[in-house]
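A single protein chain has been omitted; all remaining protein chains appear in their positions.
Take a look at chain A:
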Amino acid sequence: MVWIRFILIQNRAGKTRLAKWYMQFDDDEKQKLIEEVHAVVTVRDAKHTNFVEFRNFKIIYRRYAGLYFCICVDVNDNNLAYLEAIHNFVEVLNEYFHNVCELDLVFNFYKVYTVVDEMFLAGEIRETSQTKVLKQLLMLQSLE
């Protein structure tokens, strides 16, 4: 659990639904990373592992319907912890958006950032309790 380099949510066509960067990249580099991750992840089938080496790092990813949730971390980091961190995040989104679908992420993109910041900050896991995160999100939701 050292340091997440970035989190990406992409659909099968390669459209980015969330990109959260935890290290400095310029815009061209970001675009390249997005394309490469898409190319690496979408060719894998369900029998494959949820981990794939990527440059000097690795991508931990899981597919939910048409969306790929990807986290890029150091090669010696704990794969399963991040795999479940993705699931934990997805469950929070699901609860918050009440059966989340891709469109929720499109129309409420600015809220998705808030959810991410509650759960991950500075590339680290900030909060893991779904109850606590949702309570906080609902409180924020009630504010003007």
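Going forward, a contact is a pair of C-beta atoms (placed from the backbone, for glycine too) under 8 Å apart; a residue touches a chain by one contact, two chains touch by 3 or more; residues count from 1.
Please note the rule applied: contacts and distances are computed from a predicted model.
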item: Among "AP-2 complex subunit alpha", "Corticotropin-releasing factor domain-containing protein", "Glutathione S-transferase" or "CASP-like protein", the UniProt name of the subunit that does not appear here; value: "AP-2 complex subunit alpha"
item: Contact with the hidden chain (one of A:Asn11, A:Thr42 or A:Asn78); value: A:Asn78
item: Residues belonging to chain A that touch the chain removed from view; value: 1-3, 5, 16, 19, 23, 25, 29, 31-33, 36, 44, 47-53, 55-57, 74-76, 78-81, 83-85, 87-88, 95-99, 103-104, 106-111, 113-114, 117, 121-132, 134, 136, 138-141, 143-144
